[in-house]
Every structure is written in C-alpha cells, then in structure tokens.
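Just one protein chain is left out here, and the rest sit where they should.
The chains carry the letters A and B, assigned in the order they are written, with residues numbered from 1 in each.
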Amino acid sequence: MTWTAANWPHVLELTGAHLVQSVLPVLLGALVAIPLARLAVRSRVLRPVLVTGSSLLYTIPSLTLFVVLPLLLGTQITSVANVVVALTLYVVAILLRSSVDAFEAVDRGVLQASTAMGYRPLRRFLTVELSLAVPVLVAGLRVASVSNISMVSVGAVIGVQSLGTLFTDGLRRSIVEEIVVGIALTVVLALLLDLLLQGLGHVLTPWQRAGSRSVTTRLLALGRGAAA
Amino acid sequence: MTDIAIRFEGAGKTYPDGTTAVEALDLEIPRGSLTVFVGPSGCGKTTSLRMINRMVEPTSGTVTVEGRDVTSVPAHELRRSMGYVMQQSGLLPHRTVVDNIATVPRLNGVPRRQARERARELLATVGLDASLAGRYPAQLSGGQQQRVGVARALAADPPVLLMDEPFSAVDPVVRQDLQRELLDLQQRLHRTIVFVTHDIDEAVLLGNRVAVFAEGGRLAQYATPEELLRAPADDFVADFVGRDRGFRSLTFVPAHDLPLHPVAVVRPDGAEGVVGPGSVPAGGWVLQVDDDGAPRGWLRPGAGGAPLVGGTLHRPGGSLRSALDAALSSPSGLAVAVDDAGRAVGVLRATEIVAAVERERQAQPSGTAAP
C-alpha cells in the first residue's frame, strides 16, 4: 500500500474527475433520451429512425468518438467536455431503446382511464405515464451508468484525466498496485451509483414494494443489456 | 384384463408448504370412456389429471394405467404413450403445423417423412384443411391452434388422451364446434379421454362420467351427467351444478312417447293444408312452411299481420328438454316437430310435455327437489 499512501490526494482528485465524467453523461443522456423515447413511441416514422440510429451509434468505438468529437466540436482533444459529450451519446444510445420499451409497457387501459377522468396530456405524462414507466426506465439507467463508468477510463488513453489515468500511468511505470486501486475504485463507483439508482427507483415506485416484481425488472434489465 | 383403464388408489398431493392440492383420491376410469374432471379453480382437478402422466408426482397412493403403476416406467416414456392437450395450445412457435403434430413420433424415432405423412392425415381427422400444414402457429386462429393441439396429441396413436381445459380459451361459437367435433372423434376412435374443465355445461355435454371436485381437492361426486343433475350428492355439488339443473336434466330423458298433434300449414304459393295425424278445427294458429315443408314462422289466429318468427324445433330422438324448449320458445305455445329432413310433421302441446316431466319425476325415487 506504499504507493497508495504516497499518492492518495492525486487518487482522490482523479476519482472526482471520474465521478463528474460518469454522472454528467447519465444525467444529460436521460434528459435527452427519455423525452425522445416518449415521442418515438407515438410515431411510426420517428420510432424506427431513432431506434436504428441509436444502435448504429453504439457501433462506434468510444476511443473513436473521443478522437472525432474534438474535430467536430472544435474542443481540445484532451478536454473533459469532449468525453462528456461522447459518453452522453452512448448513454442516449443505450437508454433510448430501453425507454421506448418502458413506455410501451405502460398499460394503455390506465392511460385511457386517466384521459377519461380529465387529465390533460402533459399532466398525464408527468403524473401517470412517467411514474408507471419508472421500473423499466431505472433498469435501463442502471445498465447505462455501469457501462458508462467503465468507459470513462478509456479517455485516459488520449490523455483525459480520470481513474483510467491510473491504468496508463501504472502500466508505464509498472506499478501493479496503482492499476488495482484504479480498478477497485471504478467498481466501487459503479456499485455506489447503481445502489443510488436502485434506491431512486424504489422511492419513486412505492406501489412495487411488495417486491414481487423485482425479479422481473432485473430480468428485463438483463435482456435489455443483451439487446442493446 | 378389466375394463378399467386408469385407476387412482388413495392418490394424493400435498405440497411441502402443507397445502393439499388433492386429498386421497379413489377413482376408476373405464376404458374408452370420456371422463370429465370438473370443479372451481383450485379444486385439484388439473393436479389429478397431471398425476396420470406424472407431470405431478403423487405424495401418497398410486395411479395405475392399464394395470401398470405409472411410476414403473420412466416418466418421459409414460408421457409419450398418452396424448396431452392443454389450454394455451402449447404449440412450438418455431415449428410448422405439420412438424408440431409430428413431435411425439419424432421423439419416438419415427423417420421424418413418415411422421409428416401421418401428421398430414391427422389434419383431416381434426377437420383442418391440408393447406395449413406449412403454416406456423402464429398464423392460426385460436380454434385452429386447439385443433392442431388435438392432432398432435393423437399423432402417436395413444390409447389415453389427457385434455386440460382445451377449449376454455376460445370464443363460445368456436368452442361449440370443437366440442361437437370431439364427440364425433370419440365416436370413431374410442380412446380413454380424461378432460378437465371448470364449465359444468361442458362437463355435462361431453362426459360419459363426470367427477366433481370441491375446494381442497376433495372428490364430491363421481357419476353420469344425468345422475349428477338429477341427484347431486351434496349442497356443494347442487350449488356447483347450478339453478337450471332441473331443466337441463331433461336432456337425458327421451321424449318418444309424447302424442303428435296435427297443425294447419300454408305454403309460399298460398296453398293451405294440414300436417300430422287427423284434422284441425279452423281458426287456430297456422304454421308457415317453405316449398320443402320446413317450418318458417307462425301466423296468428285471425290471419292478421306479418308472420311471427318460430321457436326452436323438436327433432326425432330429441329429449324432453328439446321438446319443452320448442314449446316455450314458440309464439303459439306449440312445439313444432320435424323429421330428419327438417320437414314439419306435427306439433307437441306444452301441457302434455309438462305432464311427461311429472311422470318422469314420479318414476325417479330420488326426485329433483330444488335445493
């Protein structure tokens, strides 16, 4: 643990940078993907375009995006903004599909009943539809956030600071401990964010606390992950 | 060899959590009969059925098929020797109709060509067009899927057919067709069929014998449909069989000794006449018939207004129930009797039908007293 002891302020700093690059794309991606998905569900044209488009986006390697984006955005290749935008695109790609599924899984009868009771469209979306879509939405978010955290470290190859820096630096200087610490912290971050999202889903869906649906939701999450 | 095909001896099923699905069941199912297990949901009728092919293993007692304990052969071999039809057809979605039907012969090692050939024959047996052979289950209607399910169960020519609510997921009109076809099929094939349903009407219609199960897996009564309707063993059975059972039990009483009366008829060309024995006084109801003599409707006495739509018809060999229904549904109160070709041959009077019901009641010591 000598290396860790000597370098913990640096490690902490990199953890912070990693966290920013992990959380921001998930938030931004969710803000883009969820409304888009809702629009896509209703549209015969938009749905195939968005679903196919997002799966095409997913075929582009992250390293590739990190390199191409600065050319398009005019940012520095090593800037954080660059990584955030690239990863946001990935989150959108993963989330769009699972969010479309989430909205499609909402019982139409309930929506019709809400309209019949006098809900106007926006209010119905916010208070009924969104709530009912939460379990599947959260399942998609969890998959997106976990793979995102792992992808952030790739930025280190082109010089963007994150926990990935411990990998490139550790390899160059042959310090196994540095790499192991990096992996461990990445996994811890992933677990913490996952727990946070799980908790969020739990709080937002009090009607599901009987717990009988949790297995289904997990299965769905797995299926989505596999099909993404 | 006895004439008992399937025998339950103290067969029971209790799950590890202590719930009893079936109490110790004693039941004998005659060879070549269609036996129906009926009861409310959770009464153990399906569990009992599934004990026959060991989809459920009894926790007590034994089940024997053709004198052989079902546990004495490997489960998969036992199952291949019995046809099985389930509620949600259970067809393999990735296989065509013909390959679905050929499933069990293929499992038994029959060459593909031969198995398919046999499968094509079976399509006709269950009343499906040969052109459906290459379709996939998703391209079939619910009724067609169930027919394929029946064909699949028959493919290996099993002496025993197990049917678990096979018709309950199809619409009522199709269900009636399927029920009638099953009866036709059984007339030709004489299999030992065990049929599970929650619908007492279906049970009474199809069964040679009906086993009524009560909640908790108790066998409440095992009897012919006629006996079940006429003399329910207890309040549970009486309640389950329902409020119309007195009327429905007349299904099993032949109406051959009812006197036939003459009736005035008028043909489309205006020609008037009489059918039936004897003559009729003028001024009564007049039956409108078509050129072939089939009943079309009734004209009110006094010949005023349009003809009234007629009631149901009483056919040769019909029961007291059909006679009574024909009288009650006819605007004239007279039941129109027709011959096999559908021509009117006379009328039956409601009062005489009711009198026949009364005679029938007195002939039966147990009676049909309402609960």
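Assume a contact is a pair of C-beta atoms (placed from the backbone, for glycine too) under 8 Å apart; a residue touches a chain by one contact, two chains touch by 3 or more.
Here is the rule we go by: contacts and distances are computed from a predicted model.
Colleague: Name the absent chain by its UniProt protein name; which of "Glycine/betaine ABC transporter permease", "tRNA N6-adenosine threonylcarbamoyltransferase", "Protein FixC" or "Phosphate transport system ATP-binding protein" is it?
Modeller: "Glycine/betaine ABC transporter permease"
Colleague: Hey, which of A:P25, A:G140 or A:G164 is the one touching the hidden chain?
Modeller: Of all options in A:P25, A:G140 or A:G164, contact with the hidden chain holds for A:G164.
Colleague: Tell me which residue among A:A86, A:V100 or A:A190 touches the hidden chain in the full complex.
Modeller: That would be A:A190, which touches the missing chain.
Colleague: For the chain left off this view, which of B:A138, B:A282, B:A306 or B:A363 is in contact with it?
Modeller: Result: among the candidates, B:A138 touches the missing chain.
Colleague: Among B:L107, B:L260, B:V280 or B:A350, choose the residue that contacts the chain missing from this document, as touch is defined above.
Modeller: B:L107
Colleague: Write the list of chain A residues that the hidden chain touches.
Modeller: Residues in contact with the chain left out: 56, 58-64, 67-68, 71, 143, 146-147, 149-150, 153-154, 156-158, 163-164, 166-168, 170-171, 174, 176, 179-180, 182-183, 186-187, 190-191, 194, 218-219, 222-223, 225-228.
Colleague: Using the document's contact rule, name the residues of chain B that touch the chain not shown here.
Modeller: On the chain B side, contact with the omitted chain comes from 53, 55, 76-81, 84, 86, 88, 90-96, 103-104, 107, 136-139, 152, 162.
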